[in-house]
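One protein chain is absent from this view; the other protein chains keep their places.
Naming follows writing order (A and B), and every chain is counted from residue 1.
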Amino acid sequence: MSDTILRRVRPEQFRELILVVVTLGLLAFFATQIPGYFDPRSVNRLTVGLAIPLVVAVGQVLVVLTRNIDLSVSSIVGMVAYVVGTLLTRSEALSAPLAVLLSILLGAALGAVNGLIVAYGRVPAVIATLGTLALYRVVLVEFSGARTVTTADLPDWLNDVPSATLLAVGGYDLRLVVGVALLTVILGQFALRSLPFGRRLYAIGSNPAAARTAGLPVERDVFTAFALSGALSGLAGFLFLVRFGNITVTAAQGLELQVVAAVVVGGVNIFGGSGSMIGALMGVLLIEILQQSLLRWAGISEFARDAILGLLILLAVTADAVILGRLREAWVRVRRRDQERAQAATAGVGGATHGA
Amino acid sequence: MKRRRFIAGAMCAGLLAANVGAGVLAQEATPAASGAAVEATTGQDVKMMLLPKFLGILPFDQANQGAQEAAAELGNPTAFDFVGPTAENSVAGQIEFMTNAPTAGYDVVMLSNNSGDQIVPSAVGAQEAGTKVVTWDSPIPNGEGESVFVAQVDFTETGKVMADMALSILGEDGGQFAILSASPDAANQNAWIAAMEDALEDPAYANLELLETVYGDDQSEKSYEQAQALISKHPDMELIMAPTSVGIVSAAQALQAEGLCDEIKVSGLGVPAEMLEYTQNGCAPEFALWSFVDLGYLTYYVSYMLATGDLQGVEGETFMAGRLGEYTITQDPTRPDVEALRVLMGPFTVYNIDNVEEAAG
Partner (left out) sequence: MGRELWRRLRSWEGLLAILLLVVLAFNVTRVPNFLTVTNQINLFQLGIEKAIVVLVMAFVIISGEIDLSVASMMGLSAAVVAALFELGVPVPLAILVALGVGAGFGLINGFFVARVGLSSLAVTLAGYVGFRGLARLLVQDRSVGGFPAWFTDLGQRGLIGPVTLSILLFAILAVVAAVALHASGFGRLAYEVGNSAPAARFSGVPVARVKIAIFTLSGLVSALAGVLMAARLGAVRASTAEGFELDIITVVLLGGVSIFGGVGTMLGVLLSTYLVLNLRNGLVIAGVTGNTQTGIIGLLLILSVLAPNLWERGRAGLRRRRPEPSLRAPPVAPAGSMPSRAATE
């Protein structure tokens, strides 16, 4: 790493780049192991698989930045997929835009309940959302009466959504669902970088007490973060419905851990205050590549897969941390050398040299 | 015409102690296994629990409907409890219900076992305390603590039926196929897969090549991804065989979404209402199942009659189960190594384009 780059940016800003490097390394490795790894079909399968966890992860980042966590996302995804699916089977009048809107609103409402309990009820987020994780699922099981939503009962337009393609280059598709997911990442990143609301989330997560003293609307922002996380989970619920078509009451169970893992791997600090949407994107990508590639790796027995997955997650996280640590050391060294040089210069000639 | 019988045996004495209601029977002695089909004594007070693997999926709900129907016919004044654990806590939850069943005063637990042999200590404990354990859908593998297993179909036959469907879909010249199962711990799926592997030994199926068995844990999304991975991994695969109602629809959906239904087919065990579309569009030309409603109905009859003493639960007893007719308790030939009794319901229904719509209702 050249010193000039280290003079310009802090190592933390390399974080996403490091994840890209680790991910590329994995891709290269799996490409040697799995025939046809970069086939258009395989790649399309992988990218479509990203959409759901990605949308949920964007919401999770908003919440985690404020030093909270939303564990109820999987139950929201399942509930929305099931409820909207049921409505679509019962009423043909429900149009596509309306169904999407309804999914987002239902998700937002469930997220708002979390937000109320956490922000205004002052219940720690882990407790509140562990509770609603269970509660939303219970409501779903009671509501369902053991019926499953089946693709046969769903309107035809819904079944065409997964294969709808925005852009196709040589067989590699940018599917509509992936486009939507990437759009949420972009919007999320924009909000964090450029909107006052986004900036405040960092401030709240870095030091809640200070944020309050500084007069930031802490309650309102935390509430909004939860409602947005719910809304995005609702959108993910809709994507879940269109992708899988057959929805049982166990839909999306366990997704919360996958998303939290992705967010943490993506470098979002679980204690709030730092992280980015791009990091979350890389985290989701990394976890998804690991999972999907291990499924396809013929050399791996069905029973060995999870053992390897666990090891690879640990390796990826460690690689990330070690590289970041090295960079930080180098950065400190360069800075210190520059300082010494600057001091020497001022003591000597009188301020001729400056860093680029 | 109702016949009343004498309750004999230590188990039943324990049962009487546990349930005073059953003690008011007027009784007369008849040897068990007398040959003639026994009729149920209606109107007895028996406290029963229907315990599926977990709540919230269609097959178990249908079993509940069947049991409700039988309960109404038999005039049991105490409504049975349809309870179950959550899907993610299935094993521990079933053991909890089983352990506490005698304390709660149940005379019979009707169990679709998801806990393998891990349920044995609690089932044996229940039996010792006078609570009968009748399994249905999925038995206790080693038969300990189980009064009798009400089998939906013969487990050996399941393997044969799956092999036959594979052959009929792939044709005489055969081809490659893979199995998409539920979880690696699902006792009935494991038994069926083993039976299918045995069936494949027959030279008639020599051209069928089983590639591998993968597991989707009875979760739609996981089964879907497993199906996709099978497609990627085995370019020449022509069939996915899924002996689970969740796996089969997920696999069919994955194939349909990729427009691959012409090259790769899905078969296995599925619920007609959920499979209708895939059979009609050719993704799943053939699949099989039995009636879960009938299974619940028959299970209720067997359990009720065991609890009232109409049946002793020994080999060779023949009885009438309402609209389903006559059944006999036999040794379970599919578990030859252990002491286990079975009532065989049957038959299989193989669904295809001709009959799926009617069955889907």
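The rule is simple: a contact is a pair of C-beta atoms (placed from the backbone, for glycine too) under 8 Å apart; a residue touches a chain by one contact, two chains touch by 3 or more.
Fair warning: this is a prediction, and the values are worked out from it, not measured in the lab.
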Chains shown that the absent chain touches, full complex: A, B
Candidates B:99, B:281 or B:330 - the one touching the absent chain: B:99
Among B:43, B:184 or B:316, residue touching the chain not depicted: B:184
Contacting the left-out chain in the complete assembly, out of A:88, A:118 or A:334: A:118
Of B:116, B:322 or B:347, the one touching the omitted chain in the full complex: B:116
In subunit B, positions touching the absent partner: 49, 54-56, 81, 83-86, 88-89, 91-93, 95-97, 99-100, 102-105, 116-118, 120-121, 129, 141-142, 183-185, 187, 190
Subunit A, residues in touch with the chain not shown (by the definition above): 66-68, 117-119, 121-128, 130-135, 137-139, 141-142, 204-205, 207-209, 211-212, 218-219, 222, 257, 260-261, 264-265, 269-270, 272, 301, 303-311, 313-314, 317-318, 321-322, 325
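Keep in mind that, in the parts below, only the chains that are shown with their structure count from here on.
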Parts of subunit A lying in touch with subunit B, wherever the complex brings them together: 34, 36, 41-42, 45, 49, 137, 141, 144-148, 150-152, 159, 162-163, 240, 243-254, 291-292, 295-296, 298, 302-303
Residue numbers on subunit B that touch subunit A, as the complex places them: 55-58, 60-61, 86-88, 184, 212-215, 218-221, 224-226, 228-229, 232-233, 235, 246, 249-250, 253, 256-259, 273-274, 276-277
